[in-house]
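One protein chain is absent from this view; the other protein chains keep their places.
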Amino acid sequence: MDSTKRYERLRERLGNGGLDRRQFFTLVGAAGLAYGVQMPFASRVKAQDVSEVRFDGWGGVVSEAFRDKAFDPYTDKTGVTVVDGTFGSGDEYLARVQASQEGEYNIAHLSGVFDYARYYNLGYASNLNRANIPNLDLVIPKLVDVYSAVSGDELSCVPFDYGTTGIAYNRKYISDEEAKEKGAKLLIDEAYKGKIGGWSDWRTRMWYAALQTDQDPNGATDVDAMWDAVRAHRDLVLKYWTSGAELMSLLAEEEIYVTEGWSGRIYALQEQGHDIGYIDPPNGFGWQECMFVIKGSPMAECEELLNFMLAPETSIAVAEAQNYPPALDPSKVDLGSKIPTLPAFDPSGTLSGLTFADPNYWNGNEADWSKTFGRVQKGY
Amino acid sequence: MRKPTGFTWITLWTIFVYLFMFLPIGVVVLLSFNASQFGSFPMTGFSLQWFGELATNDAIIRAFQTSALLGILTAIISTTIGVLASLAMVRYDFPGKTTISTLLIAPILVPEVVLAVALLLFLQLMNVPKSFPLLLMGHVIFTLPFVVLVVQARLIGVRRDYEEAAMSLGASPIQTFFRVTLPLIMPAVMAGALFAFTISFDDITGTLFWKPGGVETVPTQIFAMLRNSISPEINALGTVMIVLTVGLPLLGLAVMRQVSARQGAQAGAPA
Partner (left out) sequence: MASIEQAERRAPWILLSPALTAVGLLLLVPLVFVLVYSFWLRSAVGGIDATFSFNNWAEVLGDRFYRDILLQTIKIALITTVVCALAGYPAAYFIARVKGVNRGFLLLLLMLPFWVSYIIRTMSWINILGVSGAVNSLLQAMGIVTDPIQMLYNETTVVLGLVHYLLPFMILNIYVSLDGIDTTLEDAAHSLGATRWQAFTEVTLPLSMPGLGAGALLCFVLGAGTYITPIILGGPRDAMFANLVFDAIITQLDWPLGAALSLALLVVLGTVVVVYNRFAGLGQLAKGLG
């Protein structure tokens, strides 16, 4: 207890500047060596003369599109380089941010609703100057409105793309009529035991559990019934998938016949000629992604980069690479020929058909549900 | 037949073991020649396009260079300090030996994600930014146990008599080490270095957390591709590496045989 306190106090003092770093090093003797290790490279991250901006997102085709269409032109214009990093999941990235130093991470391609609220609650919110991002005017207003519920007038991100998590099924074994009729309950249909899949994500599981128990996903009250549905699903699934690549191979190899799936990935399977159907059940799971600017970042530079990223040319290239429609309003921007064919795309630009998660409701249950799902998933 | 028939069974079993090891990479090699983008069988046609795209994909090539550099440096550092530590553990008696022996293996006892986060918290507190040397040290830490274990196991089998004989003939301990001990434990040193390289080359969790801005390794690139789909260029990269590691030694052997055969022929030819 004593040592805990002392450590706490030490940390506090360091934070308050009551202890200069040199003293601190003497206190924690070992640190000297660590310091030695980083000396020659120390300038990189701490540099605040803004010669670079750090961006983190998904790799592969998405990052190639960004590099081509946004980062290189941005660097040509401003002289600021974009260091792009990647992450494997939003959760993993948040863990890294929590263990980072202020200013180390700048912009990230995050989940628009859940992560936005989490970052806001954890104190990572920044305040964008919208005047510096003229392309924000091209964005579908509904996508921006979602954030007002969390952060009021201040905005820490720009919406970038959206999609749905609907039901994907192999049409060889399940007809369109059957899928339509059963909707979310197709995922807990005993007839397909051992041929069902599901994302190992507690939010998706609970969202679909709400649909399966005929409740409103943004205000379900009978939580016990939802857990029963999650358990029923667990007992029928062959396996939980954890990535888009896995989702695609499970469906393509016919290991599973039905699962919920990400619209863009299912579209990619259909593009390859796999006979996979996709429907969004009533109250289906809509989501959006954003470009979040983390507190402590060089704001003006980040805002300018966001403007480059929202430029129609960039947005369209990224959208065509990942098969999720861009946040741009089709009534204001010509999105080309492929995007209108993408699932979840709304030509009217109102997105009235999509239900997004209510961040306050979901994040209020986050601690409890994520932990409980961790157990239920493993058979408890 | 000088060999007992038991050895035939052993041979067959070994072939089976190698086949088992090669099955998944066989899939990867096949898929690297697949015409369609999303790897699945049956193949839709033969194509070399992924090799072409690999050659022009800067991100993957850079990641590969980073991985290779990181792996080689890790192997060198880890093997060096691992061999030194093993010498101390096997050749000397000192208080607290069991504890230290456990300590040297400890890096693989802690789940990597915990080690990764804990180290970052330490750096955060110290205000030390991430850097390549730090990533390297992280890799050294969790490859060290592999080196220590394999080198110790070999060193125990090396009789002290040899070293003592050398020293009684006037060799210094350092000379003795380089002339006598090191050659005797060389297989283990090479195995340790091979372990360290491959573990480092293949590491994902620690690297994800420790990589500084602008540094990506092949596994972190793959990890980031998982959300959408892993590009077949990665399969092509695997194929290229396999061809290089298998092909170059085989080519070398063939050339050597060729050369020695020609020399033999020339020697036999009338002047």
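Residue numbering begins at 1 within each chain, and the chains themselves are lettered A and B in the order written.
By our rule, a residue touches a chain if its C-beta (ideal position, glycine included) is under 8 Å from a C-beta of that chain, and two chains touch if they have at least 3 such contacts.
Bear in mind the structure is a predicted one, so any value in this text is a computation, not a measurement.
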If I consider the whole complex, including the chain that's not displayed, which of B:61, B:76, B:137 or B:167 touches that chain?
B:137
Residues in subunit A touching the chain absent from view:
1, 3-5, 7-8, 28, 30, 33-34, 89, 91-92, 94-95, 98, 118, 121-123, 194, 200, 202, 234, 237-240, 242, 245-246, 249-250, 253-255, 363, 366-367, 370-371, 374-375, 377-380
By the contact criterion defined above, which parts of subunit B meet the unshown chain? Give residue numbers in ascending order.
4, 6-7, 9-11, 13-14, 17-18, 20-25, 27-28, 31, 39-41, 80-82, 84-85, 87-92, 94, 97-98, 100-115, 117-119, 121-122, 137-138, 140-141, 144-146, 148-150, 152-154, 156-159, 184, 187-188, 190-191, 194-195, 198, 201-202, 204, 218-219, 222-223, 226, 230, 234-235, 238, 241-242, 245-246, 249-250, 253
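The rule is short, and it goes like this: only the chains that are shown with their structure count from here on.
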Could you state the distance in Å from the CA-based centre of subunit A to that of subunit B?
35
For the complex, give me every residue of subunit B touching subunit A.
36-41, 57, 59, 117, 120-134, 137, 208-209, 211-214, 216, 220-231
Quick one: which bits of subunit A touch subunit B in the complex? Just the residue numbers, please.
11, 14, 21, 24-25, 28, 31, 34-35, 37-38, 40-42, 44-46, 52, 54, 57-64, 67, 83-89, 92, 95-96, 99-101, 104, 243-246, 248-249, 252-253, 264-265, 268-269, 272, 322
